[in-house]
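Missing here: one protein chain of the complex. Every other protein chain is in place.
Then we have chain A:
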Amino acid sequence: MSQPAIEFKGTNFTLSVIHLQNNDLDALNEKLMEKVAAAPSFFNCAPMVVNISKIETELDFDKLKQIIEDQDFVMVGVTGCRDKAQKISARAAGIAVMTSGADSKRAIEPQVKAPKAETRIEETKLVSPKRLATKVVHGQVRSGQQVYAKDTDLVVIGSVSNGAEVIADGDIHIYGTLRGRAIAGAQGEANSKIYCQQLQAELVSIAGNYMVDDQLKSMATGSQSISLEQDQLQFKALTITL
């Protein structure tokens, strides 16, 4: 079997949407200029969608496109078209007409099954979030070194030295001695946990709730599993009880 030359796949993107409040395109131009002046590099060549659901009258799509592109945005399309006439003139100006997930539920020409299908897609999105591969470090994490497992779990097959820092947005597993700092749930995931073979940490933190050396020593030593319950760090010995 030969590979097809191209493949069509649906992918979700996060795009900025400008919500037009009225038909005053000159006012829009001014507002955009202000925004761009405030953060020039942030908006540079940013893809933009314009929501025109509040515009009831005829809109000059050519002018709209010109204004957006003059400010160095890339016009992706318009959304929220009220009627066919708007769609036709948008297309005539070379602008894509887009329907957002929310829009299609109350589509102008509703198909019986469409809303249901749409809801189902959203549900599956929730059930299976994108999983990134666990970050694995073989060997010591030494003083002055920092390891960050972004959007995933971290496994260290070795010890974490004093003055070293291991950070994960998910869980942290250390198959050695934790002498440095371990910060799990760095983006606020309260279900994150820290596991280590030997707890001699300078600091452990889960979702911003932390404890330092002095407190830790009185709480626990040895192999531990650390979790967060009601904003309190909980320590459990890592032993298997039958």
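FYI, a contact is a pair of C-beta atoms (placed from the backbone, for glycine too) under 8 Å apart; a residue touches a chain by one contact, two chains touch by 3 or more; residues count from 1.
Basically, contacts and distances are computed from a predicted model.
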Name the chain not shown, per its UniProt record: "1,2-phenylacetyl-CoA epoxidase subunit A", "NADH-quinone oxidoreductase", "Septum site-determining protein MinD" or "Phenylacetic acid degradation protein"? "Septum site-determining protein MinD"
The listed residue (A:143, A:187 or A:221) that touches the chain absent from the view is A:143
Residue numbers in chain A that touch the chain omitted from display: 139-140, 142-145, 158-159, 161-164, 177, 179
